[in-house]
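Working notes, structure below.
Removed from the display is one protein chain of the complex; every other protein chain stays in position.
Each chain gets a letter, A and B, in the order it is written, and its residues are counted from 1.
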Amino acid sequence: MSALAHVPTGQSTGAKPPPAARRGRYRALPYLLLLPGGGWLLLFFALPLLQLAAASLYDPGGSLATGYAMTWAFGNYPDALAAYWPHFLRSFGYAGLALVLALLMGYPLAYAIAQKAGRWKNLLLVCVVAPMFTSFLVRTLAWKTILSDNGWVVGLLRDVHLLGPDGRLLATPFAVVLGLTYNFLPFLVLPLYASLERLDPRLLEAASDLYASPVRAFRRVTLPLSMPGLVAGTLLFFIPASGDYINAELLGTPNEYMIGNVIDSAFLVRLDYPQGAALSFLLMAAILAVVFGYLRRAGTEDVL
Amino acid sequence: MARFWRWVADRWVMGVALLVLGYLSLPILVVAGLSFNRPSSRLSYDFHEFTLDNWRNPCATSDMCDAVVRSVQIGFIATVVSTVLGTLMAFALVRHRFRGRAGINVLIFLPMATPELVMGTSLLALFVAAGVPQGFWTIVIAHVMFCVSFVVVTVKARLAGMDSRLEEAAMDLYASEWQTFRRITLPLVLPGIVAAALLAFSLSFDDFIITNFNAGTTVTFPMYVWGAAQRGIPPQVNVIGTAMFVIALLLVLGSTLRGRRARRAALPVAAPGAAKRP
């Protein structure tokens, strides 16, 4: 549901500098204001990350019952990677595929709302956010009904021979990618919309006045100007999508399991904390690598 | 023919957009439909037979309603705490200069960029290492943690959009710092704080991944749905899903309508005594 909150991120960059400098007796005030919230984040966000880092180096021979010994077992990382690299690949593959689908759907949607919707703009925006009004899990389960073997979608596809007589959609990679695309699409659309909304339509008129074809006008004017929203939206889509395991669990089979499913079971089923922790860190490192690589290429690091 | 293509060129984007909106709305329609379904078997997800029973007895499966109540409790506590903490931080960031501002911004930004999975497992690692038994309060702690950043960002946007001259004007008109805050700043920022609180509540109510790692044996509504997905989903889950949707939609439409009415009121109106003025 967090996409809602990301919209202001993009817009608050123009924050004014603080007003007139306050006097000495107020100097401690900002720190007092920051203390409770900042303390909470340090204690329950930053400290746990350190603990997770430590846990990833525990002796893999220990268990939750007997306790773990800190043995600086860096070997946990290559071991985890060796055992589960296909899941990593699948995570990023599915997330990447879903991202491409989401861009193909999300860009026209954001553009239409921002530039073409006129007085229907707010209504359409509500429609984009509306899915998030209800539970993530319940919505994902609804796809089980839509894609069910007895459902009309599969029936139709079988009739037109896009699917064989026994072909199915549920429990396939297709279903998982579809679910990922669906669940995180609003996260992509909202920042993109925020960018496109600020695009002055006169710029496109100017471009076409200066002999640009619609395609060129899009490539030279619209696309570059929507870049900040595009970059932010892509990240907001990709980060949760690659760490997701709900879609794989509910819409796929163990053959479609992503790295999240493995981590979930390492912590909650197999109780192999060192491996789970190592996998978590590998996931975070992989995501950070993808994000920073992407940001460098997109050339807009100030999005963060 | 050329006219036809121009017509298409003008409208294809809107056409695609409406198709995508259909794709986004389909599952909600299905959820609403299934809330009137009498399933043929526990594990069936197909529509079988129309019934109003699910709406008549939403709590037929009592542990589901317990889970909903628990989610509301957790959501309420997490919302109050995170809204207070986040609002204080937003004020510090927008209204004050201080050292270490960049570090604080990173600390606020990171939880929004970190995969939930990593936050969930790391908190689990901490609670296990510290020997804290997991349950209701560890869920609250986790929810406050990931809600705070969103509150900060939402309130900050509102605060930063506020003309600082209004506060200067108040001080110029004999309002002390406290009076300025109480009479001018707070009323003007309140809509942002309310929006942040609603956001925090919905984030908390719907969270599954982080909760899943820190719940112990406590069952929230998403946890219940997750567990039931293996055993068979009672159709009342769709009742709750539909009800959530309707409530949230009414809230949003209500605030939009109020905003529109305020804007209409803001249009210049023919003034009484206008003729008297030079």
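Rule of thumb we're sticking to: a contact is a pair of C-beta atoms (placed from the backbone, for glycine too) under 8 Å apart; a residue touches a chain by one contact, two chains touch by 3 or more.
Going forward, contacts and distances are computed from a predicted model.
Chemist: For the chain that's not shown, choose its UniProt protein name out of "ABC transporter ATP-binding protein", "ABC-type antimicrobial peptide transport system ATPase component", "DsrE/DsrF/DrsH-like family protein" or "NADH-quinone oxidoreductase subunit D".
Modeler: So the chain that does not appear here would be "ABC transporter ATP-binding protein", according to UniProt.
Chemist: Which of these touches the unseen chain: B:V8, B:L43, B:V106 or B:A169?
Modeler: Counting the whole complex, the residue in contact with the absent chain is B:A169.
Chemist: Can you say which of B:V16, B:C65, B:A113 or B:L188 touches the chain missing from this structure?
Modeler: Per the contact definition at the top, the residue touching the missing chain is B:L188.
Chemist: Since one chain has been left out of the picture, which residues of chain B touch it in the full complex?
Modeler: So the residues of chain B touching the missing chain come out as 163, 165-166, 168-176, 179, 183-184, 187-188, 265-269, 271-273, 276-278.
Simple rule for what comes next: only the chains that are shown with their structure count from here on.
Chemist: Based only on mean CA positions, could you tell me how far chain A sits from chain B in angstrom?
Modeler: Measuring from centre to centre gives 17 Å for this pair.
Chemist: Please name which positions on chain A make contact with chain B in the complex.
Modeler: Going by the criterion above, the answer is residues 1-2, 4-6, 8-9, 11-12, 14-22, 26-27, 29-31, 33-34, 36-38, 40-42, 44-49, 51-52, 54-55, 64, 105-106, 108-109, 111-113, 116-117, 122, 124, 126-146, 148, 150-151, 182, 185-186, 214, 235, 239-240, 242-243, 245-246, 249-250, 260, 263-264, 267-268, 273, 276-277, 280-281, 283-284, 287, 291, 304.
Chemist: Which residues, counting only chain B, touch chain A once they are in their complex?
Modeler: 9, 13-14, 16-17, 20-21, 23-28, 30-31, 34, 45-47, 84-86, 88-89, 91-98, 104, 107-119, 121-126, 128-129, 141-142, 144-145, 148-150, 152-154, 156-157, 160, 164, 167-168, 199, 202-203, 206, 208-209, 212-213, 221-222, 225-226, 229, 233, 237-238, 240-242, 244-245, 248-249, 252-253, 256
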